[in-house]
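A short worksheet on the structure shown next.
All protein chains of the complex are present and in place, except for one that has been dropped.
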Amino acid sequence: MQSIQRNGTTARYSDSVVHGGIVYLVEVPASSDGDVAIQTREILDSLARQLNAAGSAPDRILSATIYLTDMADYARMNAVWDAWVPSGSAPSRACVQVVGLADPGWRVEIAMTAATR
Amino acid sequence: MQSIQRNGTTARYSDSVVHGGIVYLVEVPASSDGDVAIQTREILDSLARQLNAAGSAPDRILSATIYLTDMADYARMNAVWDAWVPSGSAPSRACVQVVGLADPGWRVEIAMTAATR
Partner (left out) sequence: MQSIQRNGTTARYSDSVVHGGIVYLVEVPASSDGDVAIQTREILDSLARQLNAAGSAPDRILSATIYLTDMADYARMNAVWDAWVPSGSAPSRACVQVVGLADPGWRVEIAMTAATR
């Protein structure tokens, strides 16, 4: 039976889960009052830390789902995203506008899968 | 070529798909008039049955995406979720509020991936 490694596990979720060479992770903003650029930066900074801690890296991202609460934030989210993604390493990516996230101040949430090194 | 096992397959979807040691599944409520606690329980009961039938188990869940139609249901959905997840086995989890699901009475839908035993 292939082992599962869970990081930052609570009763509700794990910060990341590693199995079979794949890392599964979801990140929400650290702040609930920043604008979308700040919140996207917070998320991507945290994802980079978690990827590295899980034996992966930003250039090993496979897929991403970006949930925005306002599509008017699209360009500003993308400016941060495009600068963060290592050149030549962009994942398969969906981006949709949802009604809301768990905290009313959150403007963005990102789910990802990545390959370990 | 690695085989794909499909369970409960219709022209539109399969209840679960197993490939390479991973189970992919999505569940919707059995009822369309229950409150969110009842519907979440219905979904998680069905997911547990499907996971076991597919050679996995609730403590092997890797990732989950929870779609709610009203974030006011968040706490009641979580109460059922937190009690259902085996201790120490919480997955990577995203939770978003969408406009609606395929049946107007559904308040929650859950997509998951899990590892086989």
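For reference, chains read A and B in written order, and residue numbers begin at 1 within each chain.
By definition in this document, contacts are C-beta pairs under 8 Å (C-beta built on N, C-alpha and C of every residue); 3 or more make two chains touch, one makes a residue touch a chain.
Given the structure is predicted, the values throughout are model-derived calculations rather than measurements.
*Asks:* Tell me which of A:10, A:32, A:52 or A:89 is the one touching the absent chain.
*Replies:* Of all options in A:10, A:32, A:52 or A:89, contact with the hidden chain holds for A:89.
*Asks:* In the complete complex, the non-displayed chain touches which residues of chain B?
*Replies:* Looking at chain B, the ones touching the missing chain are residues 1-2, 4, 6, 9-17, 19-20, 22, 24-26, 65, 67, 98-102, 104, 109, 111, 113.
*Asks:* Kindly note down the residues of chain A that lie in touch with the hidden chain.
*Replies:* For chain A, the residues touching the absent chain are 20-22, 60, 62-63, 65, 71, 74, 78, 81-82, 85, 87-99, 113, 115, 117.
Methods note: only the chains that are shown with their structure count from here on.
*Asks:* Starting from the mean Cα coordinates of chain A and chain B, work out the distance between those two points in Å.
*Replies:* 21
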